[in-house]
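Just one protein chain is left out here, and the rest sit where they should.
And then chain A:
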Amino acid sequence: MKQVLAVLAVVAAIVAIWYAACIPMNIKGVLTEVERAGAEVVPAGAKERRDMNEFALAARNSFAIPATWAQDRPRLPAPHQVVAELWETTVKKKITSKRSLVYHGWVTLSATILGFAIGTGLGILLAVGIVHSRVMDMSVMPWAIVSQTIPIIALAPMIIVVLYSVGVQGIIPKAVISAYLSFFPVVVGMVKGLRSPDMMQLDLLRTYNATNAQRFWKLRLPASMPYLFASLKIGIAASLVGAIVGELPTGAVAGLGARLLAGSYYGQTVQIWSALFAAAILAACLVGLLGLIERVVLKRMGMAQ
């Protein structure tokens, strides 16, 4: 109960700060609008107000404050506007509609899942190679690290252009960018996990004269499971970011990234914020789902108490 209260208190504080922030962010736009509609504003004239402090303006025109939470195209939309837009574009729209966030979310999600699958598979393979071969350890690991230092926003357009020029388009380029971001945490986590058995456990298998394959399947792989799941949770979130970034440079027509882009073209801040929230909720659901699978798997393995 106490925990629930604490969580609710934090949420309430965030919402309150958000509402409060809407006032200075939107007050100038609101005042221009109401003045144009014939209301009396101090001081009169948008030019006069341009360099004035937003808080002072809000204090002197307090009648306009409620309007800062109800603009059509606010600089910062209020929480209820974002919630309303989310409701509007998820529940009320048909999911086949081009304006449905469920439709856009699915476009992004499918690329995310494909990229995550490729990234995870690649990550596990690389980790197995790194753990078993000193040459791979020394040659692959530095490149894997370097690959993550390049801003993906710079790399994404080139991946798309290069793949397009060889005739690959659609979901694949986005999935490749997703995979590019998600393989890394899997490599790092799996290398750590596959190396987690201590000397004693390795010696024990040596006394049984176990083969390398037996050592891998019976010791290293099961021992790496908790590490794998920790990595997968980071990897899936990175995958989603990759898929969204992959939708930006092409001016894609569908996907959460496309919604973000279209929103910024037309100054539709409410649309941008609701797409952002949709992405965050989607990521939370994916991480939560992986957490659930982790619990079930580790419990069945007897590793969760």
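Assume a contact is a pair of C-beta atoms (placed from the backbone, for glycine too) under 8 Å apart; a residue touches a chain by one contact, two chains touch by 3 or more; residues count from 1.
Throughout what follows, contacts and distances are computed from a predicted model.
Student: Hey, which one's the missing chain according to UniProt: "Sulfonate ABC transporter ATP-binding protein", "Multisubunit potassium/proton antiporter, PhaD subunit (TC 2.A.63.1.1)", "Diguanylate cyclase (GGDEF) domain-containing protein" or "Acyl-CoA dehydrogenase"?
Tutor: UniProt lists the chain that is not shown as "Sulfonate ABC transporter ATP-binding protein".
Student: Tell me which of A:36, A:73, A:99 or A:218 is the one touching the absent chain.
Tutor: Reading the full complex, the residue touching the unseen chain is A:218.
Student: Of the residues A:42, A:56 or A:301, which one touches the chain left out of the display?
Tutor: A:301
Student: If the hidden chain were put back, which of A:37, A:146 or A:200 would touch it?
Tutor: Touches the omitted chain: A:200.
Student: If the hidden chain were put back, which residues of chain A would touch it?
Tutor: Answer for chain A: residues 200-201, 203-210, 214, 218-219, 222-223, 225, 301-303, 305 touch the chain left out.
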